[in-house]
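Just one protein chain is left out here, and the rest sit where they should.
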Amino acid sequence: MSNRYAYLGPEGTFTEAALRALRPDTPAAQFVPCNGVDMVFGAVRRGEVAGGVVPLENSVEGGVSATTSELVNGDPLLITAEITVPVEFTLFARPGTVLSDVKRVATHSHALAQCRGWLAANLPYAESYVVSSTAAAAQSVADPSSPYDAAICARIAGERYGLVPLAEGVGDRADAATRFIYLSRPGALPEPTGFDRTSLVAFLPYDHPGALAELLTQFAVRDVNLTRLESRPTGDGLGTYCFFMDAEGHVAEARVGEALMGLRRICRDVRFLGSYPRADAGTAAKRPGARVSTTDDDFHEAEQWLARIRAGQVD
Amino acid sequence: MSNRYAYLGPEGTFTEAALRALRPDTPAAQFVPCNGVDMVFGAVRRGEVAGGVVPLENSVEGGVSATTSELVNGDPLLITAEITVPVEFTLFARPGTVLSDVKRVATHSHALAQCRGWLAANLPYAESYVVSSTAAAAQSVADPSSPYDAAICARIAGERYGLVPLAEGVGDRADAATRFIYLSRPGALPEPTGFDRTSLVAFLPYDHPGALAELLTQFAVRDVNLTRLESRPTGDGLGTYCFFMDAEGHVAEARVGEALMGLRRICRDVRFLGSYPRADAGTAAKRPGARVSTTDDDFHEAEQWLARIRAGQVD
Amino acid sequence: MSNRYAYLGPEGTFTEAALRALRPDTPAAQFVPCNGVDMVFGAVRRGEVAGGVVPLENSVEGGVSATTSELVNGDPLLITAEITVPVEFTLFARPGTVLSDVKRVATHSHALAQCRGWLAANLPYAESYVVSSTAAAAQSVADPSSPYDAAICARIAGERYGLVPLAEGVGDRADAATRFIYLSRPGALPEPTGFDRTSLVAFLPYDHPGALAELLTQFAVRDVNLTRLESRPTGDGLGTYCFFMDAEGHVAEARVGEALMGLRRICRDVRFLGSYPRADAGTAAKRPGARVSTTDDDFHEAEQWLARIRAGQVD
Partner (left out) sequence: MSNRYAYLGPEGTFTEAALRALRPDTPAAQFVPCNGVDMVFGAVRRGEVAGGVVPLENSVEGGVSATTSELVNGDPLLITAEITVPVEFTLFARPGTVLSDVKRVATHSHALAQCRGWLAANLPYAESYVVSSTAAAAQSVADPSSPYDAAICARIAGERYGLVPLAEGVGDRADAATRFIYLSRPGALPEPTGFDRTSLVAFLPYDHPGALAELLTQFAVRDVNLTRLESRPTGDGLGTYCFFMDAEGHVAEARVGEALMGLRRICRDVRFLGSYPRADAGTAAKRPGARVSTTDDDFHEAEQWLARIRAGQVD
C-alpha cells in the first residue's frame, strides 16, 4: 500500500492532476480513483493507501463541503501537504468533430456555471446538459453513441478518453483555481519550512455575542494571521457551528503553539488538522506598525525573562 | 410575472418543497424550475419572476457555493425570507418493485454520502450510481427502460414521477436540514418582527493579523450576535477573502444599524443582503452577565444624554 | 463676580502662574487664592467666581488627587480650558544672602524630592525642611526671623515676597511640567478647534476580567485615542474603581459622540467633564496602517448609506 494513493475520481478529474503534481516522482505508484470524498478518507483511514487527495476550496467538481465534513467528523487524519491547481476548462469532442457541429454539451453543474459566458458567445444555439462530473462528461462523449457532442472538462480528462480539444480556456474567469489537500494517517508532522499553514477546527463552548471574537483574539494577541475562516454546522442542527480555520505558521512555532493552547482552554473542543508547507508563494502578513515580536527567539527571550523575575532577579 | 416564482430545479427538488412552503396560498402561482442557481438569480434580476428560492446552507443538492457567489457578485438582490426544510431521504422505485429487487440505486453524490450507512446495512449488494440531482434520479427510475431500480430522493420527487416508497428515512442523520432563501429585487424590506436576521458581505481593506477580529468587534461592541460567518475567496484568487455574515436583528434596529455603519467605515466595501424574519424558533443569544443595553430605547436614551452633554447640561 | 477667578493658593504658586497665563487680558480681574483644591471647586460651584484653576497632573504642589476627587464627586463642573506650565524651581533668599550662607532650606515635600540631586551637589551641608507649599516656604523666608535661610519655589512666589534668586533651575529634571485645568459652571462648551480633548469618568457596572478592555474597545472601535487613563477608588472602599479618562477629540464630533453613547450604554454611570482645546501642540495619533474613516464626513456618509439600505436601495 505504500505506493498506492487515493483521489476523488473518476479518472481525469482536476484532483487526479493535483495528485500527480504532488507525487511526480513515484513511477510505480498506483493512483486509485474513489467515487466520493468520503471514500478517499475511508481508504486512508483503513490504511489501504499511503495517502489521499481531495479538493478543499473553490472546487469545480463539488466536494468542498464533503471534505470539511470528513475533516471534522470520523477518525482524525492529518493534512500533510497542499497544492493549488488552476482550473482551466477545455471543450473536448470526438476526433472529427468541429465546433459548428456541437449541439449538445455535457459537463458538471459547477463547470457549467463557470462557462456560461463563453457558451453564450460561441455556442449560442447549443444545449447544455448536467452530468455527475466533468470527467464523466468526457467519458460519455468518448462513446460514439453518446447523446452529447462535446464535454467541458479538464485537459487530463479529455486526453484520458481520447478526445480532441475544440476550444481552450472556455471558463469565464481566467484565474479560477482549486486548493487540494493531501491526507495522511496520524504520524510525524512535516518539518517547519518558515512558510507554513496550520489547519484546525474549533468548537465554541456556547453561543454569545463576541464568542467568535474571543476565539480570534487568541490568534491576534500572538500576531498569528488567519488565512481562512469558515463556520460549519456541527451536525447538531443548523445554528450550532464549529469554525474551520487556516492560520499562518506551524504548530512547532511558539506563537502558534501558544495560540492553540489558548483555544484549547476556552473551547469545548479543538481538532488539530495539520501543519504543512503553504502552496502559495509570498510571506506572512504583518500587522502594520506593530512591534512584531513573535518569533521563537522572542518567545524564548520572554521565557528567560519570566524565569528571572520568578526568581526575584529584577535588577 | 407577479405570480411566477423561480427555483433550483428540476421539479421535485427540496428547493421546490421550500418554495411551496413559502408560498402556500398562491393557487394561480407558477413555479419555474431553473437549471442552476445562477439561472434563478438571473430570472429574478431580469424581472421574469416575482422572486426565487435557492438553497444557502447544508444543501444536499449542491449549490451553496453557487448561491454565495451570486449573492456576492452581479446586480444585488435582497433576501426577504428564509425557510429551513428537513432533509428526509426516501428510497423510491417503480410500482411493483420490492426491496429485494433493488440492485442499482441512483442518487446525487451528496445524498449518497448521507445514506451510505443505511445502504450498507439494508442493501449491501446493491451498486450505487451518481447522477446530477436526486430529482433526476427519480425521473430516470420512472422510465421502465432505466438502468436503475431505485432512486434516493425527496418525497416530492418520488411522487412527482409516480414512484412508490420502498423505505423512508434512509439518511444516516435524522436531523439533517437545508436552509433556503427567498430572493427579491431591491425594494422595501420586510418589517422587523423582533426575531430577525441580517445578512451581508464585508470586504476587508487589507489582510493583517487581527483584521477579522476588528471587524467582529464592530458587532460585539454593540452586542450583536453573529449566527454565521464564512470566508469566501473574492474571485481575485485564493487568499483574498470576503466575509459572508448572518447577524441577529434587523437593520432597522439601532444596534444593527450602528454596527453596519461601523463596518462601512472600516471595510473596503460592504454589501447588504437583507433583513428578514428568522425561520428558527427561539430567542436571541445574550452575553451572560453583561449589562445588555442595546434596545432601541437604550440607544434613544443615550442619544438624548449625548444631546444634553453637548449642550453643556451636565447637572 | 464675572471678573473674579479662584485658584489653589497661597499667592505665588504655579497655579497662580497658570491662571495668569489663561486670563492675561483681564486687567480688572481679581485672582482669589484658596486654601485647598476643594475650596476652588466650592467657590466656582456657588458662583462666587467666574471660574477657577487647579492642578490636574504631575503637580508639584500636591493636589492632583484632590482635583480628581472633586471632579468625580459633588455637583458637576465643566473643564473648559487647560494649560501646561513648566515646573522651574528657583532657590530664593532674602536680599543680601549668598549661596554659602544657606544652611536651612524650606520647600514642599514634592519639590524637595525633585531637587535632591542639586542640593546634594551644591549645598551638601544644608538641612532641608518640609513646609505646606513652596509659596509658604517663600513667605516664611521673607520674614527676617524665619528659621530658614532660603526657599525652593516658583519665580512668581519669590518675586511676590521680595526675595532674590540665588540659583535657577535647581530641579533635577529639566522638563518637568504641570497640567492645570480651568473650571466653569455647566454651560455652553468651547467650540471644537480640530485639536481638542474630552475628559470623563466612567463607572464600570461590575468587576470582571476584561471589563476595562471592553470599555476601551468602545473608543478603539471608533479610532478615538485615549491620552490618559487613571483608575480611582470610587470612595466605596479600595478595590472599587472608576476610570478617569482623557480622550482625543471634541464631544461635538461624531466619533467621540458615538463612543460616549457606547460607554453610556455599558457603564453604570458616565460623568462628562468637558471638551476643550488641547494645550500641547501636535496632531492626533493615528493607528498605523488602519483605514482611518472617522471624520464627521465619514460618519455622515455611513449614515446616508444606512438610510439607503434601510429603504432597500441596495443597487
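By letter and in written order, the chains are A, B and C; residue numbering begins at 1 in each of them.
Convention: a residue touches a chain if its C-beta (ideal position, glycine included) is under 8 Å from a C-beta of that chain, and two chains touch if they have at least 3 such contacts.
Quick caveat: nothing in here was measured; it's all calculated off a predicted structure.
Visitor: If the hidden chain were put back, which of C:L78, C:A138, C:L200 or C:V224 would touch it?
Guide: From the options C:L78, C:A138, C:L200 or C:V224, the contact with the absent chain belongs to C:V224.
Visitor: What does the interface between chain A and the hidden chain look like in terms of residue numbers?
Guide: 75-76, 78, 186-189, 205-206, 208, 214, 217-218, 220-222, 251-252, 257-258, 260-262, 264-266, 268, 271-272, 289-291, 293-294, 298-299, 301-303, 305-306, 309-315
Visitor: Hey, which chain C residues sit against the chain that's not shown?
Guide: 35-38, 57-59, 62, 64-66, 69, 84, 109-110, 112-113, 116, 128, 130-133, 173, 175, 177, 179, 207-210, 212-213, 216-217, 219-220, 223-231, 233, 235-239, 241, 243, 280, 285-288
Basically, only the chains that are shown with their structure count from here on.
Visitor: Between chain A and chain B, what is the separation of their C-alpha centroids in Å?
Guide: The answer is 23 Å.
Visitor: For chain B and chain C, what's the span in angstrom between their mean Cα positions?
Guide: About 57 Å, centre to centre.
Visitor: Which positions in chain C are in touch with at least two other chains?
Guide: Each of 289-290 in chain C touches at least two other chains.
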